[in-house]
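One structure below.
As you look at this complex, bear in mind that one protein chain is not there, while each of the others sits in place.
Going in written order, the chains are labelled A, B and C, and every chain counts its residues from 1.
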Amino acid sequence: MSGRFRARELGIKTGLLQPGPLNGITDVMGVRVGHVTLIEGKTVRTGVTAVLPHDGDLFHEKVFAAVHTLNGFGKATGFEQVREVGTLEAPVLLCSTLDVGRVADGVVGWVLEHDPEMGKRAGTVSPLVAECFDGYLNDARARTVGPEHVWAAIERAQTGPVAEGNVGAGTGMSGFEFKGGVGTSSRQIGERYGSYTVGALVVLNCGRRQQLLVKGVPVGQALADWPGEPAPEGGSIIMVLATDAPLSARQLARVARRAVLGLGRTGAIATHRSGDFVIAFSTAQRVPHREEQLTRTLTVLAEDGRAINWLFQAAVEATEEAIINALCVAETMQGRDDHVRQGLPLDRLVELLYTHGYPSVRLPQV
Amino acid sequence: MSGRFRARELGIKTGLLQPGPLNGITDVMGVRVGHVTLIEGKTVRTGVTAVLPHDGDLFHEKVFAAVHTLNGFGKATGFEQVREVGTLEAPVLLCSTLDVGRVADGVVGWVLEHDPEMGKRAGTVSPLVAECFDGYLNDARARTVGPEHVWAAIERAQTGPVAEGNVGAGTGMSGFEFKGGVGTSSRQIGERYGSYTVGALVVLNCGRRQQLLVKGVPVGQALADWPGEPAPEGGSIIMVLATDAPLSARQLARVARRAVLGLGRTGAIATHRSGDFVIAFSTAQRVPHREEQLTRTLTVLAEDGRAINWLFQAAVEATEEAIINALCVAETMQGRDDHVRQGLPLDRLVELLYTHGYPSVRLPQV
Amino acid sequence: MSGRFRARELGIKTGLLQPGPLNGITDVMGVRVGHVTLIEGKTVRTGVTAVLPHDGDLFHEKVFAAVHTLNGFGKATGFEQVREVGTLEAPVLLCSTLDVGRVADGVVGWVLEHDPEMGKRAGTVSPLVAECFDGYLNDARARTVGPEHVWAAIERAQTGPVAEGNVGAGTGMSGFEFKGGVGTSSRQIGERYGSYTVGALVVLNCGRRQQLLVKGVPVGQALADWPGEPAPEGGSIIMVLATDAPLSARQLARVARRAVLGLGRTGAIATHRSGDFVIAFSTAQRVPHREEQLTRTLTVLAEDGRAINWLFQAAVEATEEAIINALCVAETMQGRDDHVRQGLPLDRLVELLYTHGYPSVRLPQV
Partner (left out) sequence: MSGRFRARELGIKTGLLQPGPLNGITDVMGVRVGHVTLIEGKTVRTGVTAVLPHDGDLFHEKVFAAVHTLNGFGKATGFEQVREVGTLEAPVLLCSTLDVGRVADGVVGWVLEHDPEMGKRAGTVSPLVAECFDGYLNDARARTVGPEHVWAAIERAQTGPVAEGNVGAGTGMSGFEFKGGVGTSSRQIGERYGSYTVGALVVLNCGRRQQLLVKGVPVGQALADWPGEPAPEGGSIIMVLATDAPLSARQLARVARRAVLGLGRTGAIATHRSGDFVIAFSTAQRVPHREEQLTRTLTVLAEDGRAINWLFQAAVEATEEAIINALCVAETMQGRDDHVRQGLPLDRLVELLYTHGYPSVRLPQV
């Protein structure tokens, strides 16, 4: 990925809080990300990304989770059950729009295979899958993704640095009429408030050129003449938030709603044909599939203290920076029908921010 | 209330579970109900009912709560905050439609008076008020209720048997074109499942004559020629559920949604101009207004066991029976413009059920 | 289906309104239903059911639609988009729980095949699929259903009488610990209110024996000793409503919420592990995929008249009767692990109702 850098490598910092060591969703201990990237010939530009809250048996050790729909014009699946019972029981999978059914089926197959007792007592598993439409660069109608790719994404999922840009579900995506894709970021809150971490991972596929703001600078307008076919329909974004703060499903839903505020800072408006969804989970507690006892004891954040506000702040900031990272890292890609999405020109970006009063923004010397 | 009886006094039993000793919402330990009934001249037929989860300082010892809207054509207030933070911090008040603002203001005044520190640190309190429209018998435009009535209802609230029928908020209400009003009932679940109690209190103001079912018997159709002006608009119902089961706000919302199934058994259809709302709370835990610690430990029902299903069953049954109780207890009332609502004729009711295979149903010998 | 009868053939009538000529969802003009039933060896007892609002190109001639979730513990897909834009753009498919992804993918494939222009301009299609778990009789883990079955269900869909009981998605389902499956019913409202029809089609897989009420008669309790393994988890129900009344998406959501009241009349309580969903659509108007004009003119029901209430009444009644029909028509089935679900014994049912004051209920002489 020569010549591409993350926002902070360019000196672009936003917000009040500090990122974790990796500045990624994997700064939340135990969280794993796996990508399968499919680039073949001139027409296959797609992939799958898996996000796992921990490396245990997620079906039997569920985590609290929540979803939020900013714009429901999307094909995400599994939202009803998360809303009802507030838990995540399968890996989160992200993919191309027309592949949601296939990917959901792949998750079911993977869980059945890895939990041979599941079908007997527990019966069913609820996959959680969200998508954006990579049809500008990818031959999305071909539905290239199969169960083997889903399994591979889940099994490759690992802690540590997360690949960004043209990988996994982000492979063929666009953002603000530049190349979009996967981006990630994180924030840590103060010791006094629990030293919790919030991490974000986005698949960025939304926005028109002219809308793009970076630190409020109208970068998109300044780059109006940069090559790139208009994307009048807009497109979607999936935002996944993870935290180690002990949040209930209700509290996670509150955090999820804040991702929208971070998205707003990038200039996005959630266009009509845009499936804009947020998925949030906490790694702090595990919920057994079956409980022997009548009641269960939980530890949850005391909401009346200030920690919840710092978690909100963290969610806003990590979401915003994950989006900027996706744009900064994703490189120019050519795909089907000779369609091309240019990577955001980092030299121009740096120049624009420099002239808008951010003297420490500059291209690293490679 | 000579000549009026509760359903079980008539031998009418529904459901699988047993009621508590009072067969009322006050079977949930600590729950208190207070009525102020206003009957004056020919036009005042209204009142206020207060339901309190405990006799402590509710603002500083909140309880978990949830709301459910079956039909939002109503003026209920306070729902947004319950949905967001899942707690109840003021007495639940029920009243006539046009009095909601006055009653909410009365609650605020009462809390301010009783919590002189509230305004300094905590700032605000969120009243929860719901209504039905008693305008057929009551001169609702006169808005007779004032803060003194709200205060009195709160302060009179007590444990023990709950007055039903033409009392409190139920004073001027109609049900299935008979006299409606307040009804209550309860159910207890087995020791194996925690010996929990679910209580319901309804203000019944909905339904057309022909829709009424009692134990599935089309009582309303059989009484089609009984006097009573049609109520083509239908009208509303407020259902309040209380339980001592340790339920989270999310779990309470699930219980609240089951009240609709109990309502369905009475033949109601939730007509267009009907504000049909459910309010549910648990007395099992108290949530402090301010928390010193970063986290809080909660005990909640383990949802994967079967206790939750028995709580659902209890909510359905208690709601249904509370509605039937309202009809059986409320006696004929004359109000404004010489409007009259007949009490459900118990002799006819008993006869109908007797001939429908319920031989133990009969009028008590007074 | 010797010896099985629909409720009305047994003289069991509920409600105030009259059914349409077929007493099925296909009484709504243009609505089509297609079943694929898979019964093989000892372990395959499953299928797929497709419901189509019209025989046109649904993607380019969408219909207004709404969804309602009574209990979200289910794997239904496509709900977000219906909530957001209020239209249905693909056939509704019903199936077994673990097959949802496969079936959704089958729908996508079918639409792509039948709309070769779709991928170029429009890009994506949103399948709407709901499920119940037939794992008691069917080897659900085998996921027998493939795209060919989805296609066949769609292509076989036809107007006219709808097969009920052990067909399509209902093949392996249970209801109240009897054999469940597909049921349908309809209601017509008066000429003065538009002569509209509401049809319901359910896949019944919910309920414990003791809960079952037919016309309020506690049939389930009376048949407590009839053979049948307990289903302590409860199970799910999918309710599909169709109407030719010109309802907006918001109005359809209101109608959908009334299905819950009809469900309540059968004694169901929506147990914890129950995905209880309602899908409603109107055939009255078609919404083009692309609109050339800036605005669109719609005809919608004037909600302040009384027609909306009759539509509510119709939805309640048709849902209730569809459930009873499923029970009455579905015959005893043996499936995996020698599990058996008994068909509701119609002679006992008839006897019970007869002794509960319904003298016209009787078994037809075959």
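Please note the rule applied: a contact is a pair of C-beta atoms (placed from the backbone, for glycine too) under 8 Å apart; a residue touches a chain by one contact, two chains touch by 3 or more.
What you are looking at is a predicted structure, and each value in this text was computed from that prediction instead of being measured.
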{"item": "Contacts of the hidden chain among displayed chains", "value": "A, B, C"}
{"item": "Touch criterion as defined above, residue of B:Q18, B:T69, B:Q221 or B:T355 at the omitted chain", "value": "B:T69"}
{"item": "Sole residue of A:L261, A:L294, A:V340 or A:L363 that reaches the chain not shown, by the stated touch rule", "value": "A:L261"}
{"item": "Touch criterion as defined above, residue of B:G24, B:G47, B:P91 or B:P127 at the omitted chain", "value": "B:P127"}
{"item": "Per the touch definition above, residue among B:Q81, B:Q188 or B:T266 touching the missing chain", "value": "B:Q81"}
{"item": "For chain C, the residues touching the chain missing from this view", "value": "84-86, 193-194, 246, 248-250, 254, 288-291, 293-305, 307"}
{"item": "Positions on chain B where the hidden chain makes contact", "value": "69, 71-85, 97-98, 100-109, 112, 118-119, 123-127, 133, 135, 140-141, 143, 233, 273, 275, 277"}
{"item": "Touching residues (missing chain, whole complex) on chain A", "value": "16, 70-71, 210-211, 213-217, 221, 232, 234, 254, 257-258, 260-265, 268-272, 303-304, 306, 308-309, 312-313, 316, 355-357"}
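The rule we apply is simple: only the chains that are shown with their structure count from here on.
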{"item": "Geometric centre: closest chain by C-alpha means", "value": "C"}
{"item": "Longest centre-to-centre distance from chain B, chain (CA-based)", "value": "A"}
{"item": "Inter-chain centre distance, chain A versus chain C - centres from mean C-alpha coordinates, in Å", "value": "36"}
{"item": "Distance from the mean Cα position of chain B to that of chain A, given in whole angstrom", "value": "45"}
{"item": "Per-residue overlap in chain B, given as positions that touch at least 2 other chains", "value": "254, 303-304"}
